[in-house]
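Heads up: the structure comes next, in structure tokens.
As you look at this complex, bear in mind that one protein chain is not there, while each of the others sits in place.
For chain A:
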Amino acid sequence: MNPILVADRVTKRYGTNFALNNVSLEIPSNSIYGLLGPNGAGKTTLIRIINQITYPDSGKILFGGEPLLPHHVSMIGYLPEERGLYKSMKVGEQALYLAQLKGLPKAEAKKRLLYWFERLQIGDWWNKKIQELSKGMAQKIQFIVTVLHEPKLLIFDEPFSGFDPINANIIKEEILHLKERGTSIIFSTHRMESVEEICEYIALLHNAEKILDGKLSDIKKEYKNNVFTVGMIAQKGDEILKELSERFQISASSYDPLESQVEFKVKLPSPDTGSFLKHLSSKGTVNSFVETIPSANDIFIKTVQSKSTHE
């Protein structure tokens, strides 16, 4: 499938500092894409470039195969990290205004708003001012405003910061629902674990550079290092652990003599687990054997470390 968005060697500096250095990305259509990295890595700058709030010094952005142009803003929905609404403006009026700025005709905007208000059960807020609403309520409005014009690409910058768990869940469900209906979604966050489970693709940014990108499952495959978490029942667990640690890299080991339960992590020299399992079976009963998949966080730290040792 064609990528919805392509960034091609995008560079942006502020004074002498690079905010983005030669970053290239491809964001596949109808996917959930995680833009990950610590604060100051350049995520927000990249997102602002996609939203045409700032412009790259060099490099280009393609949206649906075309060079990014002003009219594309109506096909993008953006929930910035620094978000808010006019405090003294009424909810309905404000949502209509923002939708019209995105190019929706007033009548259509109103129809859709009523649909969303119904869906999120906030119908009676139309004439309330934002300052009368709680923070969680205001964020529901903010979400509706972001998605109202049915953009092809939705960008969420630190989406779940500030949401309480219940609202965060509602929003997450809505986002997945939008994805089912064909929307492409970018999540940008420094809390990598928060989006890991829903992202199909990720890119890692660090110090203005992209250090890794691709399908999350592929990356994990690439980064898994034959580490397995093992649980077994054996009589002389401490002896088994001792023996194993002479031949393999063993970590996080424990032995509970009362239950005869042995737990440990082992790093095998190859993905082939057959002979090792056979060996274990001869010593006791294996009751769990799970491959340890690295988290995005682990991968990030690993990549950054290997980068800095290369340099």
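General observations
One rule holds for everything that comes next: a contact is a pair of C-beta atoms (placed from the backbone, for glycine too) under 8 Å apart; a residue touches a chain by one contact, two chains touch by 3 or more; residues count from 1.
The rule we apply is simple: contacts and distances are computed from a predicted model.
Between the names "succinate dehydrogenase", "Tryptophan synthase alpha chain", "Imidazolonepropionase" or "ABC transporter permease", the one given in UniProt for the chain missing from this structure view is "ABC transporter permease".
Touching the missing chain, out of A:Arg9, A:Lys60 or A:Lys87, is residue A:Lys87. Set against the missing chain, the residues A:Leu98, A:Val147 or A:Ile171 yield one that touches it, A:Leu98.
If you put the missing chain back, the residues of chain A touching it would be 14-15, 48, 51-54, 70, 73-74, 76, 78-80, 82-89, 97-98, 100-102, 142, 145-146.
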